[in-house]
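The complex appears here without one of its protein chains, the remainder shown in place.
Entry: subunit A
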């Protein structure tokens, strides 16, 4: 991590200083959320969500972000029991949070597969009305039979069609959000006109995925359309994002990698007739602070040991090896045996990135042997490798450098403890960003999420 000067970020006539945008990721269902610590509060009590949201609002975050999982994860055919698990209904808890916050955006992850446009568009419009224009929708395209078992249509969607469906879903939702005329509600008591003439247009959509005919039940919401967020990273996902998304929740947190992703996606916008600023790219990052860099590194190691218990280390390895590794010592070397190839994987209910287990295993073994890493050390390297580790000044400057040099427009900050995981970030990093003139010191009064993010209205 390079220390740069305390002066405001470099400016020049052709490159104005960019403002940093931040989102707060509620610590949820994953091994990165530490629970082996008596300070951890309930993962489900509304008081936890309230604390998290109000702290993020104190830090003037653009929005808070909730992930979603529509089935409990399974490992080796049974419910995975090593990580925090259990969460509220995404839309409902965001509605509750609308009541205890005033400015921060409320972004929920919601499936375009296991929902229907008429209902979901209505729920998002309701959230936008209830929150005064702060709703956002992170679209996910989970399609598999495992999740399908909880829903009416089961495994109805081919993998190849998941973005087709998502794109058509958004197109229908936009028609529904736009169907009421701008001044549809007159509520004119004297004249007896609640609605204006021709106040509500009929939506009549017929496409490969949806047939939706009818009138929506809500006037245009304060934002007109809730903000669309997207996280997919495949070629299809990037194409979808460049056409449809307004925020990308990306995995490209590294500087060079981030710049490459940033220029790729932003470069696609012109062809879609979109302005570069109409899409914000926010990689997800973790952080560990210390008074000195050495202290931060020490805390990072301590946190990693809490995030990757001996049992979690073995379970993580089993995801790649595809078989029971319960007999291996987490503090010993990696298994000599080769991964078992399985169609399905040993873990179900989470995104799977490992396409070639044998190659991954070989790479890990080589790395572990070269650096003398135990199983647990290796898993920590991959599953608890904190993105930003340093003093508040170092972290703020790193964030600012990524933003000014187009590796991102900001970050989704993932805390490691619930619900206080971002308190220290707000106390110590936010003031540094504000001092550098690259981060808001107040919300604009009455601003919608769209305004706060600097998106076209």
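Quick note on the criterion: contacts are C-beta pairs under 8 Å (C-beta built on N, C-alpha and C of every residue); 3 or more make two chains touch, one makes a residue touch a chain; residues count from 1.
In this text, contacts and distances are computed from a predicted model.
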item	value
Name under which UniProt lists the unshown chain, selected from "histidine kinase", "Branched-chain amino acid transport system permease protein", "FMNH2-dependent monooxygenase" or "ABC transporter substrate-binding protein"	"FMNH2-dependent monooxygenase"
Chain not shown: contacting residue from A:217, A:234 or A:366	A:217
Of A:58, A:71, A:174 or A:428, the one touching the omitted chain in the full complex	A:71
Option touching the unshown chain, where A:55, A:109, A:123 or A:417 are the choices	A:123
Contacting the left-out chain in the complete assembly, out of A:197, A:256, A:336 or A:445	A:197
Sites on subunit A contacted by the missing partner chain, in the whole complex	35-36, 40, 43-46, 50, 69-72, 78-79, 81-89, 91-93, 95-96, 98-100, 114-116, 118-119, 122-123, 126-127, 129-130, 149-152, 154, 180, 185, 187, 189, 192-197, 199-200, 210-219, 309-312
